[in-house]
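The complex appears here minus one protein chain, its other protein chains still in place.
We just call them A and B in the order they show up, numbering each chain from 1.
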Amino acid sequence: MSKNIIVKVEDLTMAYHDKPVLWDNDVNIIENSRTAIIGPNGAGKSTLLKGILGLQKTLSGTVEIMGKSVKQVHKKIAYIPQSNSVNWDFPTTALDVVLMGRYVHLGWIKRPKKKDIETARNALHKMGMQDYAKRQISQLSGGQKQRVFIARAIAQNAEIYFMDEPLAGVDKNTEKVIIDFLKDSQKEGKTSIVIHHDLNTLADYFDHLVILNKRIIAQGKMSETLTQANLDAADMGGGFKINA
Amino acid sequence: MLSVFLNKIFSLNFANLLNAIGLDFEILSSYTFIVVCLGTMILATVAGMVGTITVLKGQSLIGDAIGHSSYPGIIIAFMIGMSLDSVSLMIGAIISGTLAFIIIQFIDKNSKLNLDAVLAVILSAFFGLGMVLKSFIQGHPIYGKVPQGGLSNYIFGQAAFIRTIDVQLILAVAIPSLLILFLFYKEFKIFVFDEVYAKSIGLNSTVMYVLLVLITMSVIATGLKLVGAILISSFLIVPGITALQWSNRFSHVLIIAAIVGSLSAFVGTYISSVYAGMSTGPCIIVVMSGLAFISMFISPKGLLANWLRRRKYINDLSKSLID
Partner (left out) sequence: MIYQNLLLTKISDFLNYNQQMLLTLIVTGIACSILGCFLVLNKLSMLTDALSHSILLGIVLAYFVTKDLNSPLLLIGAGIFGVFTVYAIGLLSKTRLVKNDDAVGIIFPLFFSLAVILISTFARNVHLDTDIVLMGQVIMIPLNNMTVFGVELPKALFYMLIILLINLIFVAVFFKELKVSSFDPEFATLAGFSSGLLFYGLMTLTSFTAVAAFDAVGAILVIALFVGPAASAYMLTKSLKKMLLVSIIFSILNSTLGFYLAIVLNVSISGMIAVITGMTTFMTVLLNRQGIITAIYLRYKNRKEFRLDLLIMHLGNHEDQEDAEFELGFATIKDHLSWDKETAERRLNRLIDQGFVQRNYEKKIFCLTEKGRLRYDMIKVDYGM
């Protein structure tokens, strides 16, 4: 595996109103990795993702994605926000949502073409959701919704996936589909950065790890980073023991 | 038999045809009716489409508050210009509505008050200011001399008195508004559906907000003369609510809202022309609301369909239990 750094975060500090959330963080995400971000509640995991993606103001620090600023690489990154950011009453079908993944390539005003619709259909198919293309998004189950949003990211044809707790509240089957997708994308040379909350599956699902609790506790290869000492340092050790 | 029937049809001229389905040709062809009808229909079409976005953003009561809040702008514009010129009064309405909107957003963001309390206070304060200013100019030695009878029309609207120039003004607002909706359809869609994702692909949400506020304000301001400050919010939200009962696709919802809006405007205007004394705006709103309730009942998502579905489910269940 190459050792290139694809996302380089330096001295990132972020605050929500006057309350500091992230302190002076350096994060390096390795190209073609499956990186998990873990940390206790309120550790600033979502904030870190938003800071990297330029969705929330930063107080200090720099972010480089593939050596460029985030504004220059919108087309290469796909973000899957937490599902509570979505307006569920909106009248739209699963296929339509996936098609939104093509918007970033279209630019202002232009409409999606046949080819874009084809791409969207394929993406839905990859997630096993082709039979639900015409369903309204709010009529789908939690797991099905999440698959549609992953399909949107696929349709975006990005290099890096940023996912905010994609496995929260989904069924076992969807969880497997998502993880298989992450592994397949890795084979295609892509990188994924995923906020995760289940320590039991952590080592199976991901190969790199960032442990965060307002500041970076540890980061690196899974085998070297997932240690009892690091978890304790992040206040996550209680109740969980690493099997040696 | 058939030939007799066909003969009868061909012998009908247009006017007779209309009479045959219960419409009065004389009213339909009168100049006043055409002007009023055009005005309300265009307004209702564009308001229905823009308002669908308002409804989906969960801001339907904000529309009501802004409608009320645009009233003092009308009076101030009159005081500055000393005339009842439609354009300057409209600009006044836009400014005061926008100011109210900004204050609402500011208080909502910076205090622990709930949005609905903020709306109630701002709505009454702004409208109260309108009443204060209106009572001020009524007895005033300078303003009192300028005819100001038209000012009351902006509270309840007087569609029956609009003229060609007003229709032109409505068109001047409607065409750019619809153009913006059409051109930025894709952007509005993603902005309303998933704002966070929209930002992550580089969509500037501030630009979207400004565009949306701009067209909503212009629609409200043009609508005041026809429907009035109290009732204009219905034009925005009721067609959207109706359309949402019928379709799961944003584009279809927008088109249905436009159709529902213009149809209600036509029927409402016609009714108010037939029965003297009925105000046009309230008539249109009653028709609009009627369509909304009918839709909630008979649409595929509606109460009737739900009831049938539930009954079928219970039937199937009891059958399977018996088997």
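The criterion applied here is as follows: contacts are C-beta pairs under 8 Å (C-beta built on N, C-alpha and C of every residue); 3 or more make two chains touch, one makes a residue touch a chain.
Everything numeric here is computed off the predicted structure, so don't read it as measured data.
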If you put the missing chain back into the full complex, which of the shown chains would it touch?
A, B
Touch assignment to the omitted chain, from B:148, B:177 or B:245, lands on B:245
Option touching the unshown chain, where A:4, A:62 or A:173 are the choices
A:62
For the chain left out of this view, which of B:66, B:90, B:155 or B:174 touches it?
B:155
Full-complex contact with the absent chain, from B:32, B:124, B:251 or B:318:
B:124
Where subunit B meets the left-out chain, the residues are 55, 58, 60-61, 63-64, 68, 103, 107, 110-114, 116-136, 139, 152, 155-156, 230-231, 233-234, 237-238, 241, 245, 275, 277-279, 281-283, 285-286, 289, 292, 296, 301-303
Hidden partner chain, residues of subunit A it touches:
10-11, 13, 15, 17-18, 20, 23-24, 58-62, 89, 213-215
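The rule we apply is simple: only the chains that are shown with their structure count from here on.
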Where the centres are mean C-alpha positions, what is the separation of subunit A from subunit B, in Å?
41
Residue numbers on subunit B that touch subunit A, as the complex places them:
56-58, 183-187, 189-190, 192-197, 199-202, 244, 247-250, 252-253
Interfacial residue positions of subunit A with respect to subunit B in the complex:
53, 55, 71, 74, 77, 79, 81, 85-87, 89-93, 96-97, 100, 103-104, 106, 108-112, 136, 152, 156, 162
